[in-house]
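Every protein chain except one is present and positioned as in the full complex.
Moving on, here comes chain A:
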Amino acid sequence: MHEKLLIGRLIDTGSPVHRLDPRAKLTAMLLYAVMVVCARSWLALLCLMVFSVLMMALTRIPVRTYLKAAKPLRFLMLFILIVQCFAVKGGSVLVAVGSWHLDSAGLEAGAIAALRMVLLVSFTALLTFTTSPGQLNQGLEGMLKPLEWTGIPAERLSLMTGIALRFIPAILDEAQTILKAQASRGADLRELPWKEKARMLTALLVPVTVGAFRRAEDLTASMESRGYRIGAPRTRYRPLVWGQGESWFVAAFVLMCLVIVWIGFY
């Protein structure tokens, strides 16, 4: 289960990307999502891949760590690949079984879709790998603040996200402990058939949820007793500072975005 914890865990290598304003990184991630949506050809994907690897290298975190972040979604990717193979027809026939045939266009579309998914999930892990939940929180709040007039509760949303990110590893660890407790009483999840596995995971849900509520209560008491009140004025330990580095970082993403869109048109 620990491999799944990679999302939401800071890997502090002290790289320049780690020091960037979280708002810059959030903006970059939004632009990256646009790029992934726009990249529909092999050339565009290749450019995007080179760009992604370069950016990952800047963080001094090995590329394999990023790929691990996408590992839990491997079945979803396989599903996307299969659906595309079935849905898209055209090009030459690769395999034919009775009336059904796998076309080259279908396989290509499936491969592109799965690759886009890998790129999106692994690259956006950059945000959580290089930004502590606290900073991420602050960045999110900073970006939502201008939208407050529309009724978006920026402070509450960012607090919720921050706490969720902080407690994901703790709650998954707790789930792991309960699984082990069940296994020690003879109900080993790995040895069970699929149907039983599903039933047992449902049984796991109750203690984990109860545990989460207990944690939430404790956390509320801790926050309130340290004087936290929604809407009360607060200063910042690390105020957000937008410098030249941030501008260059976002500019690189804007430029890459334009390149991908351009490739799409020609």
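As a convention for this text, a residue touches a chain if its C-beta (ideal position, glycine included) is under 8 Å from a C-beta of that chain, and two chains touch if they have at least 3 such contacts; residues count from 1.
Just so we're on the same page, contacts and distances are computed from a predicted model.
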* **Identity of the absent chain, which is to be given by its UniProt protein name, from "ATP-binding cassette domain-containing protein", "Rieske (2Fe-2S) protein", "Sarcosine oxidase subunit gamma" or "2-oxoisovalerate dehydrogenase subunit beta"** => "ATP-binding cassette domain-containing protein"
* To do: Sort through A:64, A:195 or A:229 and give me the one touching the missing partner chain.
  => A:229
* To do: For the chain that's not shown, point to the residue among A:73, A:163 or A:183 touching it.
  => A:163
* Touching residues on chain A - with respect to the absent chain -> 9-10, 12, 132-134, 163, 165-166, 169-170, 173, 214-215, 218-219, 221-229, 232-239
